[in-house]
Structure formats: structure tokens, C-alpha cells
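All protein chains but one are shown in place.
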């Protein structure tokens, strides 16, 4: 394996910190993990004959597909205090496992992580979703930023609002 | 980040060993992880307007709030063979993820970890709970001990007996 | 603790890579993780009086108990494109946590890991199973291989086909 | 499915089908939860005008709200327009709540005070017709707020009947009353609510056995000897479905210094409000149930309050709180809080045992063949009706007088015709 | 359980029990989903012979399949032998599908073409009797494929009635029609399907309030001012249970260059197929519902299609797709796709708000006591029946004319006798 344990440790640590910021609704801190050239997206999935599913298919329906301005717009909404899905604040928990650095050099890295996200909010049963993320990190000075996050959900049917963002 | 990967590794390893001892009902081994000045507690939670929830609120209802004698009393009960919730022995599994060392020096450390606990026992459906722990560790000679464990559950409604302790 | 963090890191990394290969149905890559002297098995479980359960009991019913030829036979079936449980391809996710190296030297190691496996397939509700694995690794030249995998499921009742293999 | 034959009153048998029949469950919503007085909140949760707390009466979501006039009211927590829950938090403070859906606004007094696009409503639309639906009957009994959905039903005092004698022992224990501490627990379990309710109504029989693990730790004292001690200090009462178990004056192991003095002072002071016999009970070990679903446990310094919230035939929520004497010293308050955390909740070393029994009964009784064989409530003898000044059906302990009293009352109500 | 009393047509009240009664839900399967025209697929999903796509009509799994003759047919996706789903993928291409269980084979035209061990079947067995069960009525209306299980029911055009005037505004917006983009979302939520359907049928009232968070971001324009602008640009229509909301010609914030020109050209071109009034509507903000469960939203450049799939009284699936104009430039197509991803799905900044309301209504209304109080649909006045050429019950906005129209139609159908 070409990637040192140190590198895996570094991205594990970053992902854990990122989840901690988000789960605590510290959005300022959280936004700082994302690059200005961001693509934040979650392709929809189908059950097709083996080999037919293509998450990179042109014009595929996405549960979310935002660039940085769209991302910031959503955060502005979430922090407005006016959003009924998020008031009172839901309890979310993003369990991150299986961190796998696919490639990494001094300025770029591609990192897989698995997740189980949990969400509790009054008015509906507790929800959880399972899947993986494929994050492309880029180094900006001393910091690493996520330039692309692709969230791949394994569930067939989505439930509730989810805390995907 | 001020904490070295080594330190994160150390507490990850301790938490994994602790869960393994508990999941195997090796209570002697498990008790050794906890300091004599222990507080072991799980505050109850409410859905309130943003910013209103305060887990440190005075006199808050706790699902459990034990000092070391109370902790040992509960273990004495669990190991008596007389406890119907624990006979026949339930199967428990404490999946620990997202270990985050908030601060650490030579003698103290504060460590977040996320969990998903699973429990199976005859007579009711399988249960799981999700949340995080905030552990305060203290060094006693060569060993690290948990002096305070705060367990924060994300679920709105508790199910079954749980293996919280 | 007698095992260095490096060693824990090594097996964590191997387990994560193994799960990634399997979750992506890259069976060639996956098979390479297993030794020719393989035993791949999952004992059945009962609720019995404390201390009575014995997973090593002779002639115990196993959900699966394969040597390498049996293992390869199953993979041949899974990759044939003819298997209705696996066509269209299910989505599986093997979240691996709590990696604990019980012992390790230069040529052998025994490693515990906890898992939560998720599976989605059309025609039935999403499933997950929780448990742990006890893997015996052996070194073959530069590579480590799994010579024995014992999968211990905590659920009382199995659901659906599962992606155990 | 055939409706289970309800047994004749007094024969101390029950048909297991009462725990499983979905039709009966629906009927209970109207005949039990639609007619009985149910606990809603404690006054200490609503110290200021505008304070509100949300709860439920059977399936009805409820908001208890102190008006700008200081009056406490209770309403169905559902907008009159199209039904949205107007309040989605556990508690808070507001003079007006605006419905999230179309922003109809309701004052703390339940009035519809704001309707967007009001000018587009017809003349026939009168906001006075569309205020929040009040819980029709409300009673604040020494801080405990009860409500009833039966507009023409009996008063709270008539509902308690002679059991008021015992309820006062708890309700009027101190002049200053109680504080209900912040926070609560909701425990959802796979049982019919009546398995819990029958037990707390008067089953002291199970204590040394189901709770043998804490008995072995010395927490239950000489419980097996209860019956021998006669009716003075240890007894049980059943009356109109309400139930009481009195368990002497146990001293908690490792009781903090000052505990006995404190309790003694309570007992003495209680004589200013209660008869000497009642006053003596204020510091007894007490398990008191108000039909159908409210339970107080005062034992070993812990003061616990809970109710059983039916969800379906096979699912129930238990809602738990801690009570403390208002004005008690911090150590005494903390003693109650810790004891409730230790014993009376999903993680409690007492209540977890009970849930295990109830779940086991659900499984044991589910089969159609098993249901042909009735349950037995024969335990107890020499029941006295009124003993000295003490009212109700009294027995020494263990006895099933209170448990079967629960069932008699349940049957009585279930036999009444459905509301027109 | 007593069947809820359906209110008299026209009194603008509904009994909350309609969202909870399991008997009504079963009845709906036959009387609503067994009789109405339901959306099945869009032609663009099936460009080639042999292409198929799977969907559902109520509980019936459906396969829509283009035959080797180019004809699009729809069948129940269930083998005639013992019922196995013959197709288990979302879409694909095949001339023949073989049942997984015992390999009976069915051609794209629905014929039973292969039966293993055929020689062991009796003479009376005629494969012509055992072809796939066709959806008895099918209509491809400008690319939108609708089906009905009511063999002797009315035609699709009669089913639309005068509402066809509005449906054409969407269906015939461009000559080339639409592409339905690949991929979809299924969102399962704990609500009765009618809470969604009633809202999209004509509830514009909730927009500034339930969606206040995006209103604050400027996404809803001057929505509060709608009513003042008269019937010309902003209005609502209810007709036979179908509904329409027209919301002027809003310009999306940060609209890409060329957007206004593009829409202008669409509007101009539409005059070749539609009346000038209709053509003018093609580029309005539009929320259009076809009874009982199909919804188009064309707003701020997004073109969204969805339907409500009932699962049980308390569970519903929403299935979402994106539409784009066939032949539109890539940026215009992408604009629709991104806007649908942002607003109209489980993660959307609009639809997530709505689901929160529907779930809140389920909770607010569940109690038996609450259900005694009807829901209110009084909003709206001065409803015109036919305004100039525009048909249906028309009102300025906000109005509940469309919402209550949904209920009138629902009641009408539910009152019909069950099929023999």
C-alpha cells in the first residue's frame, strides 16, 4: 500500500473533527472544511442489471448537487432559525468508519469513508442512513479542504429530511 | 491541531479494550478502567428552542448518575446471576467510532467518542442506541482511568433496558 | 499493552481495504485476502444460562462453515450473474470498528473487529446485522492473509440473505 | 375477532385477551382515556405567565399553558385550521404561538388572534369558533394538574372518591408542595399498558422475586415479613381502581445524615393539614396509583412520578419525572434525584426488572390456546372495607386487592355504552 | 370503527378521520387508485423497442414496456403462474422476460411465450389465457403515459374534463415535449397520502409561513402581495379534483444569462399550439395537480414531477423526477436539474418544510377527541366559474378552492358503490 498510516490518520482526524463541528451545529467551523471550488453532491441510485449503474451519468437526478454559493445558501437557511426541519434543533450523529485514502500527495488526496448518520427530531421516528463518501481534498496553505464530496447512499428509500448537509 | 496522532491512538485503543471487556461481561477487567473519583452519568434530553438545552443544568433528570460506590453496587447486581434483564446474558456490542481528543496532557485528557450500542435479549426486539460519550481521563501511575463519563443519547425515546452501564 | 499502534494500524488498514473490495464486488481482489488454509465460519447462537454458550462446541449448527474450496465455490456462484439474491446487485456496506489486535508476531496475528453490515436489495426491507469477527492472520511472504474468520452475529433472528460472505 | 368475555366483577379472574385485542384498545381510547382524569403537568413546571409544557392524553397531544392572566389552561396541541401541531418543543414560554403551517396565531388563553389573509375569509367565518380546543375539565389539586376530556363527567374529587384520603397523604405532604425537577425520560416498550398499570396498582407480591437481585443487595429490607406485621404499618388499598401499597418506614442504606430528622419534621408538620394517621403515612414507603395510569413511588428517599402512555395493544410509553419537596435542602433534593436515576427508569435497577416481567407476560399470553385460561388474582384475604378511619378495601400485604381493583374499575368503564 | 361521516359537498369541512381510518384506506385502493387515471411513465424513458420501466399503481407493481412493434403497453409486474414479480430492476431493455421462479416467459407484448415442461400441462391449459395482466386502459398524452385499472371507466380526456385546458399548458409547452432525466428519488414518510395531495392541489396559503426560511432568502418574491394583483397573473383553479396554482412570472435569483430569452421564445412558440392566454401561462410559476396523486411544479427554472404512492394510512412514498424541455440547451437542462435537486425532494429546501407540516398534522389530528372537530377550508372568496375562456372554479390567491376541490372529488368517488 502506497499511503502511510500517518496520512490515513490525518484524514481520519479531519473527518472526525468535521463531523463533530457539524453535529454540534457549529457551522462557521464546519464551512471552513470546504474549499471555494466545492462540489457537494449525492447522486440518486437505481437497481439495474449488473454493471449498468453509473453514478457519473450525465444529467442524473441528484438528491443534492451544490457548488459553494449553493452550499452557503443552504447554510444560511439552516442558521436562520426559521427552518422548521431544524427547529427545534434535531439531534444528529455522524458515525464515520472505514477511512481509506485512495491516493494522496502533498497537495491532493482522495479519501473514502463509510458513514452511518442518525437523526432524531420531534414529529417522526428516528432515522438513520448508511453509505459512503468519496472526498477529494486539496491543500490550501497549511490547511486541507474538501473540494468535492460525493455522498453515496445505500438505502433504497430515503426517510425524513436527513442531515445530509 | 494540538494533539498528536499517538495520543488519539492511545485513547482509541483504551476505548476499544474497554468495550471488549464490557461486551464479554469481564467486569473485573472493565471496572479497572474507572477511577475511584468516578462520575458516570447520562443526562436526559429535551427538544427545546435552539440554544435552550443545557445538559449541565442543575437537578436535571439523569437516566443514570452514579459515583464509584453506586457504580460498584450496580456491577454487584449485574454479576449476581439474579438479574432478570441480564439472565440469560444479553448479547451486547458497543461500536466505537469518531474518537476525538479534545485536550490532553501528561495527566489528564478529555476524549469524545461516538457509539452505536446493540443489544439482543430474548423477550423483546433487538435494540440499539446512538450517541456520544465525553470521557475525562486521569493518569494514575502507568495507567489511565476514566474519572468522568458523560453519555449523551441522541434517541428521543429509550427502548428496553439497554446496556448503558 | 503488548501490541504497537503500528500493528493495529496495519490490520485496520487491511480490514478496511478488504471491506472496500467486497462492497464493490471486486471478488478477485477480495479473494486475495484469504489464505489457502482458510476456515470461514459463523457459529449459530443460543440464549442459554450464563456460561453455557460455547461457540466452539462440537457439531454446532453453523450459518456457514467453509474451507477454501467451498469459499471459492460460493464466489463462483456469486459471480455467475445467475444468482437471484445478488442480481440486480445489492448494495452492501460493511462498517468496521473496534479493531483490537489480541496477539501478533512476525508471522501470525489474531484480530478482533466489530461490524455493522448493511444491505439493500429490491423486494424486501433494508437489513443490517451487528456482531464481531475474530480473524486469524498469517504472513505469506510480503502479504498477510486471513486463515480463519469466525463471524459472531449478535442478532437473535437473521433477516434476509445478508452479505455475510 | 370475538370480544373477550369480561369476567363477572369480584371473581378475581381476567381473560388474557384484554392485552391483545385491537378493538378493545380502540375502545379504551374513548372509554378510559376519553373519560378518566389524567395527569397533565405540575404547577412548578409553569412558574411564569406564558410558560407552557407539552404532554399527551392517550393519542391527544396536549399543551398546558399559563395565560397572561396567570390562569393555567390545557388545549389539544393541534391547530384548528388543518390540524398542525402548533407547539413542537417540550416546554417554553410564549404569549402567542403561531402555527407553522399557515400561521394562524393562538394566544396563551386559546383564542385565535391572528389569521393571515383574513380579508379573504367569508363573513360566516368567526375566529371565536376556531380557538384552540380546550381540555374541557381541569383541576389543579395542590399543584398537580389533572384534566378530563369528559365534558359532563364527574369532578376530580368524585373521581378520587374515598381514595382522596390517601392521595392527600402525598399531595399535601408539605405545605409548600413539590417541585417537579427539569428533564424527563420517555421509555417505549413492547407491552400493553395494563400490564404496567395492574402491577403498580397493588402488586407487592412480585417484589422479593422479580426484584431478587436488589433484595440480595438488601434494598428491600424484610419484605418477606410484611404480612406478619399486620395492618398498622404495611398494607394495601384498592378503591375505585386506584391503589396504594404502604411499606413501613424503611431507612435507606447509607442514608445521609439528617435524613431521619428531615422526614420526622415532615411527618410532624403534616399533622397541621392531615389526620395523625394520614400524617404518619407521609414518610412511609408508598406506591400510589391514580386510575388509570398515574403512579407515585416514594421509597428510600426517592420521589418518582410516572404515567403509562398507550401507543398500541403491544406498545406503551412510560414517562418519568422526579419530585422533590419545594424548599427542601439541596442534599435532600439530590437524594431524590439520584434515587430516581438509580431505580425508577429504563436504566433503573428496579424498573428494568419490572419491564422484563411485562414483556415476558406478553409473550406467554399471546397464543389463542393460552388465552382460554384465565389469569389469577386470588391472593389476599380478610379484606376489610374501611379500617378505623382508613377507607377503601384494605388488606395486609402481599395481596392482589389493588390489582384486581384495577380490573374491576376497568371493566366497569368498558361496559358503559360508547358515547353517542 | 365507525366510518367517518363524510361532510356534505360544498360545506368546506373535512373530518380528520379520513387520514387515519384503515377501512377507508382499503376502500381507496379500489375506489380511487382502482378507478382513476394514474401517471405511469414518460415516453422519453422508453426510446427503443424492448425498453421497459417499472413503477406502481397503488399496491400494484407495474411494468411499462415498449413492444417489438413499438407500441407501449403496461402490465401488472406479476407472473400469472404463481405471482412472482417478473421484473426486479428499475428499468432496462428486453424482448422477453423470464420469470425467476419457474421461468414462464413473457414477451414485451405481454404474451406467455414459454412454459417449461409444457408437455406436462393438461390440454385445457391455453397459454393465451395466461399472458401478463394488462393495465386495461392506457393513454399516451403528448408523451405522458397514464393508465387506469377501470376497464369501463371514462377516457383520459373526460377524466381531465375542462381541466385539459390547463394540463395542455404544461403538456404542450413545446412542440418537442419533454425529456424525463435519468434517476429518481423515493422518499418514504410517515403521513397519509392525502395530506400531500390536498396541499399540492391548491394550498398556496402556506407558502410564506411554512417556507418562511426561503422566503427570508428572497426565493418567494412578493408572495404576500399575490392577492392584490388580481386574476390576471396569479390565480388558482379547482376542477374535478385537479388543481392549479399560477404564480406570475418570477425570475430566479441569479438566473443564467439567456433565461428570459429562452422562456420568451417558449411562450411565443406555444401560440402555435395554444390560445394566447394559455401560451402566456406556459412560463408562469405553476403548481399543477392531476387528481389523485400527480404533481408538476414549474417554478424558477425547475421542472419537477412527482406522485404520492400510498403505503398505509400512515405511510406514503413520494417519487420524484426532473423534467427538461427536449432539445433545450445544456445550461437550461442543467438549470432544471439543479433546481429540482435544491428544492423538490427529501433534501430540498422547499419540500422538506412541507413534509414537516404533514407529519405535524398527523400527530395533531390522531386523537379521537380531536377528530370530533372538523378541518377548515373556508379561505377564498369570489370564486368565478369560468373566467373569460379560462374554465373551472377560479379564485385569486391564496384560496382553498383547489384544496377543497380535491376533497369534493374524493368524496364523490368514495361514495360510489364498491365494484361488484
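The first chain written gets the first letter, and so on, giving A, B, C, D and E; residue counts start at 1 in each chain.
Rule of thumb we're sticking to: a residue touches a chain if its C-beta (ideal position, glycine included) is under 8 Å from a C-beta of that chain, and two chains touch if they have at least 3 such contacts.
Note that the structure is a prediction, hence the values are computed from the model and not measured.
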Omitted chain - touching chains that are shown: B, C, D, E
Contact partner of the left-out chain, one of E:24, E:40 or E:79: E:79
Residue of C:46, C:102, C:138 or C:152 touching the missing chain in the full complex: C:46
Residue among D:214, D:270, D:365 or D:413 that touches the chain left out of view: D:365
Touching residues (missing chain, whole complex) on chain B: 84, 88, 122-123
Footprint left on chain C by the chain that the document does not show: 42-49, 52, 57, 59-66, 69-70, 73-74, 76-77, 80, 82-85, 123-125, 156-162, 164-165
Contact footprint on chain D, counting only the chain that is left out: 1, 16, 205-206, 208-210, 227, 356-357, 360-361, 363-370, 373, 375-376, 378-381, 398-399
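As a working rule, only the chains that are shown with their structure count from here on.
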Minimum number of chain-to-chain touching steps separating chain C from chain D: 2
Distance-maximising chain from chain A - centres being C-alpha averages: D
Distance between the centres, which are taken as Cα means, of chain E and chain A, whole angstrom: 31
Sequence positions of chain A contacting 2 or more other chains: 9, 45, 47-49, 84, 88, 95, 97, 116, 122-123, 156
Set of chain E residues in contact with two or more other chains: 88-89, 210, 356-357, 360, 363
Pairwise chain contacts, counting only pairs that touch as defined: A-B, A-C, A-D, A-E, B-C, B-D, C-E, D-E
